[in-house]
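Every protein chain of the complex appears in place save one, which is left out.
After this line comes subunit A, so read on.
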Amino acid sequence: MQGGGGGSESGSMSTVSREDNMVVSSEDSSCRDESELELGLGLSLGGFKMHKVSRGGHYARILTAKDFPSVISASSSPSSSSSSSSSSSSSSSSSSLSRANVTAGTKRAADSVAAANSSSQVVGWPPIRAYRMNSMVNQAKNQATEGFNSTMENHKSEISTVEKGTTGISSYQNSGNAKLRKSLFVKVNMDGIPIGRKVDMNAHESYEKLAKTLEDMFLKTTPNFNPAGSRALELGMMNKLTRSSKLLDGSSDFVLTYEDKEGDWMLVGDVPWKMFLSSVKRLRIMRTSEATGLGMQIHILHVLLGFVSYSKVALNHNLQLHDCMRGTARDKEASTSRICQQTYKSKRKYRIVKAL
């Protein structure tokens, strides 16, 4: 069967089955259909119900640096959102759909259709091990950052290597073309939950979108289970999940932190999104109480106090930064990188204590 033709089948699928994007899909994560919630609540299969957290005031949020007063807000990437690009590609390419199978009802319909046009929007294609992908990305990042700072420029053959390396970088990091995007999966752990998840950083264009995905992933309560057939889960994972979400009802919030490639734990949201992408190694959703207990408070204070000097540095480069953020050409990205490096390095003293 051919689905995803923008026709009725996918249309009806979208109201009934469109589910929020979890980890694997390349679509924008914040699509969620309210009507699906009601259907889900209405259905009761073998004695269980799906419980969904209601949106709005009671909803727990993960704090990012934006929640702390700061002059520099996270800049959003200029590229179009992946959901709009995938939906537009699905409608425009439905006619050219070839035997790339598009099974009706799967959210991957857009992916599979896009696959007919470009392999890069399809999960797991081309079939290159995640390990290898991450190695190549890290390699490309290293070459980029080293290339601008070091003495490599003196050596001809090294320049050619770097330049070719940066060609790779621009594709790996999606500097311009919204369509060409690879997955960059990083691990996310949340305090109190033994099993982590993985999130595709490149599926989000901004901190807001990322935070939303993480909230959906970690902070929505899980379904209750069939009491007649309940089996003890060895890890007690489910108990912990429901417990921590109860903790979240109300004001106790979580803080989102990340480990950068130097091994330091930073508060998410401090640096421009692109730069964040190039240095994030993994994420941790930390309890604010734990965070404050371990020096985060100091960091928060520093951020509050330090934003004055930080903003001074930034203001000096403000014009350049602004121009650079808009540009997509490789040299603009290079100079952005350089400027960001300078402002970033000036923040070293505000880092979270490594003991975390």
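Note that in this section contacts are C-beta pairs under 8 Å (C-beta built on N, C-alpha and C of every residue); 3 or more make two chains touch, one makes a residue touch a chain; residues count from 1.
The rule is simple: contacts and distances are computed from a predicted model.
S.K.: Suppose you had to identify the omitted chain by its UniProt name; would it be "UTP4 protein", "WD repeat-containing protein 26-like isoform X2", "Importin subunit alpha" or "F-box domain-containing protein"?
M.R.: "F-box domain-containing protein"
S.K.: Name, in rising order, the residues on subunit A that touch the hidden chain in the full complex.
M.R.: These residues touch the chain not displayed: 1, 12-13, 16-19, 22-24, 36, 39-40, 43, 45-46, 48, 50, 98-101, 103-108, 112, 115-116, 118-120, 122-132, 135-136, 139, 142-143, 146, 150-152, 154-155, 157-158, 160-161, 164-165, 167-168, 171-172, 180-183, 185, 187, 195-198, 222-223, 225-226, 229-231, 233-234, 238, 263, 281, 354.
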